[in-house]
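A single protein chain has been removed from this complex, and every other one stays in its place.
On to subunit A.
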Amino acid sequence: MSSPITSTTLLPPVRDEYERPLEPLGELVLEAPLPLGKRIFAQSWLRKALIALVLIAAWEAAARVVNNDLLLPTFGATVTAFAQGVWSGELLQKTAVSMSVLLRGYLLGAAFAFVLTSLAVSTRVGRDLLSMLTAMFNPLPSIALLPIALLWFGLGTGSLLFVLVHSVLWPLALNTYSGFQSVPATLRMTGRNYGLTGVRHVLLILVPAALPSILAGLRVGWAFAWRTLIAAELVFGASSGNGGLGWYIFQNRNELYTDRVFAGLAAVIVIGLLIEHLVFDTLERVTVRRWGVQH
């Protein structure tokens, strides 16, 4: 294959070797701070605040154009209604009622999800059970179960908890299980090498290793739980005269206090934002981001 070197083939010249002692760098700047503007704009809370301001401005403008308080109250009117609701304590009390039910349902759902996925990673039957149950129930809207829940548990917290667990359990179980499955084989073997088995293996190796997926599942579950709760409260309202945020919204719509309806919705949004940024983002920052498994 190789052709003999003919006189036309050009060979590189043989060049001199050289060595060069390294001189001290002196005044050379190896690291320089970013310019101030870029550093400020790199803060994500600032960018998000800007987006929020733009959205609020659009709302205010739209409300002024419509000019009908019954259809679309202005941002200002909503803020006033919100402040009044907080001041009178009514909004806070309704929120507290909703949150207490929500947290209980959420924790219960998370516990069930943990049990189901632990079964699924340790036994084949458990895996089949989980995949069948999620395939059956995940597409089923929680609200569709409300009539049955009312039959079984009556008009009260029991029914709310039932639909809440249903809304949290399946998305969280799916996410957790897929997280468990994506744990590297080496890491699993490392855990078994330490002599860890059963629940200890799940808790000490699988759960932290699958934490990015579990956190994603917890976020999705949280959102689903909120939706379900507000919707359920809208449908069957107060139980023993003690309604939550959904009931607040429903009642005020009936009395055509549209600004208070918006204040109730705003409460849902504000709580969602707070939980998202204060709880979940913090959790992510001190865990998966710190460990470098998610960026």
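The working rule: a contact is a pair of C-beta atoms (placed from the backbone, for glycine too) under 8 Å apart; a residue touches a chain by one contact, two chains touch by 3 or more; residues count from 1.
In this section, contacts and distances are computed from a predicted model.
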{"item": "Listed names \"Methylamine utilisation protein MauE domain-containing protein\", \"ABC transporter related protein\", \"Purine hydroxylase delta subunit apoprotein\" or \"Stage 0 sporulation protein A homolog\", matching UniProt entry of the absent chain", "value": "\"ABC transporter related protein\""}
{"item": "Full-complex contact with the absent chain, from A:P12, A:P139 or A:G292", "value": "A:G292"}
{"item": "Among A:V54, A:M136 or A:L187, residue touching the chain not depicted", "value": "A:L187"}
{"item": "Touch residues of subunit A, complete complex, unshown partner", "value": "184, 186-187, 189-190, 192-196, 200, 204-205, 208-209, 211, 287, 290-293"}
